[in-house]
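The complex appears here minus one protein chain, its other protein chains still in place.
Letters are used for the chains, namely A and B, taken in the order the chains are written, and counting of residues starts over at 1 for each.
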Amino acid sequence: MTRLMIALTVVLALLFCTALVLGPANIAPLDSLRTLVIDDQGALTLVMREIRLPRAILAVLIGASLGMTGAAMQGYLRNPLADPGLIGVSGSAALGAVLSIQTGVAATVAFALPLSALFGALIGVFLVLLLAGPRGSSLTLILAGIAISALAGALTSLTLNLSPNPWAASEIVFWMMGSLVDRSMTHVWIALPFIVVGVALLASLARGLDALTLGEDAAESMGINLKRLRLTLIFGTAAVVGASTAVAGAIGFIGLVVPHVLRPFVGARPGRLLWASALGGAILLLAADIAVRVVLPTRDLKLGVLTALIGAPLFLHLIYKTRKDGL
Amino acid sequence: MLASVPSFKSKLIAGLVAFSPAIALADTPPMRVVSMNLCTDQLAMLVADEGQLLSVSRLAQDPEGSAMAEQAQTYLPNSGFAEEIYLMQPDLVIAGSFSTPATTAMLQRLGVPVVVFDYASSLSDIRDRLFQMGEVLGHQDRAAKIIADFDAQLAALQAEITTRPKAALYYANGYTSGDSTLAGQILIAAGFDNIATEAGLPYGGNMPLEVLALMQPDAIITSSPSATTSRAEDILTHPVVDTLRQKTGTGWFSDRDWACGTPFVLNAIADTAALRRQLEGNGS
Partner (left out) sequence: MTLLCVKNLSLRRRNRDVLKDISFEIGAGELIGLIGPNGAGKTTLMRAALGMLPSTGMSSLAQLSARDRARAVAWMPQAREIAWPVTVETLVTLGRLPHLAQGQKPSLADREAIEEAMGYLDLTDMRDRTATRLSGGEQARVLLARALAQQTPLLMADEPTAGLDPSHQISTMQTFSKLARAGTSVIVSLHDLGLAARHCTRLIVIDDGTIVADGPPAQVLTPDLIRSTFSITAWYETTDQGIVFQPLEVVT
């Protein structure tokens, strides 16, 4: 473990504890941690184990997923503008999830919901890579992302508007902006297997992404199987983004911000950036989720609002820089 | 759909729609009346003469949300668009304060008299709306009789209240209703105290799940699962809510009896009072 990884782990652990002791109900921090470990047979343990713990765990899992996916996609496309939310992968996953909920498929088997979201994400990431081409130039990448996001968003809204469900408007906001409010351990269990598999797939790309620093041809000549690398990336991304979106909606910009911030600390090596971004993503999402509880505790402020407020200015800065460099 | 909107919002919207001139108080009662709001539909069906009411909203025919779905089948349904209502050539249109201002303004511009009924947020509002409907339709006597019946039944339901257990009203997306709403008033009339008031939400609003859990209500009353699936309703099957249900009294409310200020709220009060008696029975 490098110093960076140790520092990130420490920050993550601190934030995790903070997330556990913060909530709309005022419980003394020590009481809350004690009742988390020792069952008091009452409401406190219930709150800690069934509300705050799953929320904090999901923030870590989903943040890590999105951070790592961002690093992997940027490494593969050799473009710092790639982010699963921006290029429409999260939106496609949300469409898959919404379709499975509205058709009732999600209620049939435990894993139907994340699987449908995974399938949606698969179509999204496949389309983006198809449209953007192997060396995703910024222009085609962003244009492809806009088109796929718009289409997935429109189909999601259409599906929800066609349903006789009276909460369509609030559901649309959830799927577009994302939230971790009142998620339960059930959600942890349905997301966890997909995230573990997806993260393992993405982590296996380290060597290939390093080699891609020199371009596709050079990487291939150094023994990297580009076809397998591409498939691993597609399935890994679909698995983590699908599972994350299925339980928390589409949360944007984590995959954009985190690799950008951490890149200088890992010597810009795409392979080392993967795990660093996973930790960084977990930190950012946990911090964002703490912020929505502290800033506007009585309103259901959506996570995506906060991540976009941080991420969008950075995105604009990156576009400006890209234009200057004439990429 | 209208009926499902948590009623705390009514206060915000009620002020926005102005009452139209009391055209309906003219000497001859209107004979081609169109109602375009689920709640006024039911009041009108209760008070109107046969043949006097021409059309009710489509929602009034839906048994999930309407207490008078069966009677409503005998009227023309409308979807609340100015064009279709104008073509019915009504001599009076009754709208609720939730009806879009654009539609009522358009109808008035076309020369159709429109009466806008305010939303009922208390039991006495129900009396007022019944009285108003009697005046608008020219059947003050019939309205007075319905009000008297309502008062008598309500008094009978209130007579036996001794203890006041705490209850929580919990809807999809974690919403709750406070004392200043019709649902809150139903709860009070049924002999419960509302934890939303204790939590500082007199009109209701978003109540975080952990606040609900720590308030430890004696009963939790949630909306009955709708026929469709949605993630908004996920929260009603959250492990915490399930645990609370196991430990406490469990009630369900249905939009048909809870959402509109009509005498049918007596059904809601009776059901909820039965839940309270059941709790008291367990306690003793």
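We adopt the following convention: a contact is a pair of C-beta atoms (placed from the backbone, for glycine too) under 8 Å apart; a residue touches a chain by one contact, two chains touch by 3 or more.
Just so it is clear, the model here is predicted, and its values are computed rather than measured.
Taking the full assembly into account, the omitted chain touches A. When the missing chain is restored to the complex, the residue among A:R55, A:R78, A:H187 or A:K302 that touches it is A:R78. The residue from A:A117, A:L141, A:I190 or A:A206 that touches the chain not shown here is A:A206. Shown as candidates are A:I38, A:L214 or A:V295; the residue that touches the absent chain is A:L214. The chain that is not drawn here is touched, among residues A:A268, A:V294 or A:I319, by A:A268.
Remark: the residues of chain A touching the chain excluded from display are 78, 204, 206-207, 210-215, 217-218, 220-225, 263, 267-270.
One rule holds in what follows: only the chains that are shown with their structure count from here on.
With each centre defined as the average position of its C-alpha atoms, the distance from chain A to chain B rounds to 41 Å. Touching chain A in their complex are the following residues of chain B: 1, 4-5, 172-174, 205-206, 208-211, 213-214, 216, 226-235, 238-240, 243. Remark: chain A residues 23-25, 27, 43-44, 46-47, 50-52, 101-102, 104, 106-107, 163-167, 170-171, 174, 181-182, 184-186, 298-300 touch chain B in the complex.
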